[in-house]
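Have a look at the structure below before the remarks.
Every protein chain of the complex appears in place save one, which is left out.
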Amino acid sequence: MSGAITETAVTIRVDGQEVAVPEGATILDACDAAGVETPTICYGPTLTPVNVCRLCVVELDGSRALVPSCSRPAEEGMVVHTDSERVRHSRKMVLEFLTTGVDVSQADELGQWAEHYGADPSRYVPGGETMDEPVRVQDNLYIRDYDKCVLCYRCVEACGDDAQHTYAISVAGRGFGARISAEFDVTLPESACVYCGNCVAVCPTNALQFKTEFDLRQADDWRPEDQTVTQTVCSYCGVGCNLELHVQDNQIVKCTSPDDHDVTSGNLCIKGRFGWNYV
Amino acid sequence: MIFLWGSNAREAHPIFFHHVLKGIDNGARMYCVDPRYTSSAQFSDVWVGIDVGTDIALANGIGREIIHAGLANQDFIAHSTQGFEAYAASVEPFTPEAVAAICGIPAEVVVEMAHAYATADKAQILWTLGITEHHNAVDNVLSLCNLALLTGHVGRWGSGLVPLRGQNNVQGGGDMGAIPNKFPGFASVDDPDHRARFEAAYGRELNPVPGLHLTLMFEAMEQGDLRALYVIGENPADSEADALHARAQLESLDILVVQDILMTRTAEMADVVLPASVAWAESEGTVTSSERRVQRVRPAVSPPGQARHDIDILCDMAEAMGDELGPRDPKAAWDELRSLSAMHGGMAWERLEAAGGLQWPCPDEDHPGSAFLHGWLWADDLEGRDPAPFSVLEHEGPTEELSEKFPLRLTTGRALDSYNTGVQSGQYDSPIRFAGLDMNTHDAAGLGIADGDRVRVCSPRGSVEMNARVVSSLPRGLAFTTLHHPELIDVNVLTNPEWDPKSGTAEFKAAAVRVELVVAPETAGASVG
Partner (left out) sequence: MPPRLRGHPLADLHFGDDQPTEAEQAAIDAIVPQANAASIVETERIVRGGRSRRHGLRHLLLPVLHSLQHEIGWISPGGLNGAAERLGVPPAEAYGVATFYELLRTADPGHRDDVVHVCVDPACALAGNNELRTTLDADGARVHDSPCLGQCERAPALFVQGVGRPDRVPADDNEEFQLPQAGDPGLRVLRRVGVVDPTSLESYREHGGYEALATAIEMGPDAVIAVISDSGLSGRGGAAFPTGIKWRAVADEPGADKHVVANCDESEPGTFKDRILCEQDPFAVIESMTIAGLATGASHGWIYIRGEYPRATARLESAIAQARASGLLGDDVAGSGQRFDIELRRGAGAYICGEETALFNSIEGFRGEPRNKPPFPTTHGLFSQPTAVNNPETLINALDIVIDGPDTYRSLGTERSPGTRLFCLSGRIGVPGLYEVPFGTPLGDLLDLAGGPVGSLAAVLLGGAAGVFVGPDSLDMPLTLEDTREASATLGSGVVTVFDDTVDMEAVVVRIAEFFRDESCGQCVPCRVGTQRQHEVLVELQGSDKPLTKQRSELIDDMALAMVDASICGLGHTAASAVRSALSLGLIGNSQ
């Protein structure tokens, strides 16, 4: 999206405050510029907004329904409310919906927002449908735990149009039965997956995890507070991808790339993402 | 318009290929010239499967068609180039039909590519080792440069010639003077003025004789002129073409010192092994990527056991020899470089800290770095330089011709999940790893070979066993393997050591081989874990 941004400024009101943003910027960008924090799940800075989680909705004067701030371009003169009764209600409900039926125990940000908006998942009918999916451990690089999946589409976007163009996964099925899946749910080694791990990098709920992290968590030894993150350059081909090495006890435990890096935009290939065992 | 020529960037440079994909998504057309229908080729509008080693014939043919169709950029040629007449005369025999016969492709596609390239607003030629791992590597490159000069697709934003570097710091190594005839910043060893600058800075006399590149070193070993070798982070026992020969040379040395992070095959042969730290994850420093982008590497973990930083080992070596190389501080070393290499002058250590680094030339601290080179070609005065020369090039083809005894062409390359001789990439558990020989469906059927069969591949230099995979992504007569798994498949036992006198690169891309069935499939493993 940033490619569309030009120098022309657009002024909108966010919670009574005038904000000028470049043309092509979204309402979310304007909220950021106004210092208004907005909860998001499906939005990722390197991904085309799919606006499916509806957590970032805001009230826009003149619009009957609430609008997703992540994808709605800011237009001159818009008046936006981010903390109205309606906005708080919808955000609370989205958070309740996400926390019923999905294991969000490792989605820290989601949990904080749920508390902020007073979401109460306990008020639903007991025994309601859940994701109910086994953990898929099919190789030694990363695992898929769809009990934690909120169907935000970020992995699908990263695997497909927005970065990798591999399209190994898609949303399959419909409604509450929709799942992220390869064709006929074949295992990843049988699928088109090339193990770039760009899906893992964008997953907001830890449904996709490095196997190293999964193993440490199983052993109850995953300690983010004891981890350091160091930015360096990949040792393989000559493209110059920046890596962020996450280190615990002098061992690399996972590897990411900065979203704002010109070369990678947060993406890596299998070697950069997983090929550091030899260190 | 994109020419992807002799490059499987989808696998060898995956994140670079993301940028290519953005171009394709925005409507760029891509022609992929490669003997193999690679995973990169799948994204191209047209895949053109030329015979291995016929690149110059194709490039000359495209050049001829551009000239004959009146599509050459006459203004650019007149203003910015020299030697056009001789070039035009030299490509005259390369009619589309002649090229078709040499390259094994239809004549029409030669014409089509010429028109697509010449009429594009912006066009890039991207290449990798498919161009350079030949006995006439430099000529191959020059043949592509000719096309850019013919059309003016160079020195402009969006148009250019893009050689993709294969290693994370092969560019930086050259920039820092780790080539036999250059000082840092590409100052020439045999140029007295250049040398004087370095002698003044280092405070001593410097050897005016250029050194030997790797291929010449092996020749010198064979002739007994080179008796001691200090190898830093290289695995020539596996990576050299005709590996049996190379290993024999290494064995014959008086002393072999290897400084490496892992016990490579070369290290195993060494008299002394100096354990080093992992440069990109355990040490401070910089690397320079394919696009001349200098970026910082930083220590994330501390080196194990007795492993030490390269800078400490080198300084100790110097001290042991009674000399002093300066402070053992990467930043100090970098500042020394900046003082001697003008193109790095503006790259203050602090500026390199930011994500993204800086691209040289970056002469001063206000300079933003350079996204592309050769803009001078479009300057009214060519910035005082000589016009760029066309090159007259002859088609030669691979040195090793196919014969009754060795009827198949073997070419080599990389796979997505692995890297070079697998020293690093062999250590992780890739679910998509395959080690073996890819063969064309018809060739395999003719030899009674089925997918998964164990086969013996023989070249004039030796033979190696591996598993076969039957694919239709290779034209008849071509077989392919990677060089990633020397412990399983000693590919370089087979490859041709003929090398390009201009670059020192061996002809890894073209050997003549014979393939024989060894055992039935049930006893052969399909892949390595």
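Letters A and B mark the chains as written, and numbering starts fresh at 1 in each.
The working rule: a residue touches a chain if its C-beta (ideal position, glycine included) is under 8 Å from a C-beta of that chain, and two chains touch if they have at least 3 such contacts.
This structure is a prediction, so every number in the text was calculated from the model and none was measured.
Visitor: Return the single residue from A:82, A:181 or A:212 that touches the missing chain.
Guide: A:181
Visitor: Of A:104, A:151 or A:268, which sits in contact with the chain we cannot see?
Guide: A:151
Visitor: Among the options B:41, B:57 or B:362, which residue touches the chain absent from this view?
Guide: Within the whole complex, the residue contacting the unshown chain is B:41.
Visitor: Which listed residue (B:82, B:181, B:370 or B:473) would be found touching the missing chain in the intact complex?
Guide: B:473
Visitor: So one chain is hidden, and I want to know which residue out of A:65, A:79 or A:137 touches that hidden chain in the complete assembly.
Guide: That would be A:65, which touches the missing chain.
Visitor: Since one chain isn't shown, list which residues of subunit A touch it in the complete complex.
Guide: For subunit A, the residues touching the absent chain are 51-55, 57, 65-66, 68, 71-72, 86, 89-90, 93-94, 97-98, 100-101, 123-125, 128-129, 150-151, 160, 165-178, 181-184, 186, 190-192, 194.
Visitor: For subunit B, which positions touch the chain that isn't shown here?
Guide: 10-11, 24-25, 27, 29-30, 36-39, 41-50, 104-106, 109, 415-416, 432, 434, 438, 441, 469, 471-476, 480
The working rule: only the chains that are shown with their structure count from here on.
Visitor: Averaging over Cα atoms per chain, report the distance between subunit A and subunit B in Å.
Guide: Roughly 37 Å, centre to centre.
Visitor: Mind listing the subunit A positions that touch subunit B in their complex?
Guide: Interface residues on the subunit A side: 138-141, 161, 163-165, 188-189, 193-196, 228, 230-242, 245, 247, 250-252, 258, 260-265, 267-272, 274-279.
Visitor: Which of the residues in subunit B end up touching subunit A in this complex?
Guide: Going by the criterion above, the answer is residues 12-16, 18, 21, 25, 43, 164-171, 261-262, 278-282, 287-291, 293, 295-302, 355-357, 416-419, 423-425, 427-432.
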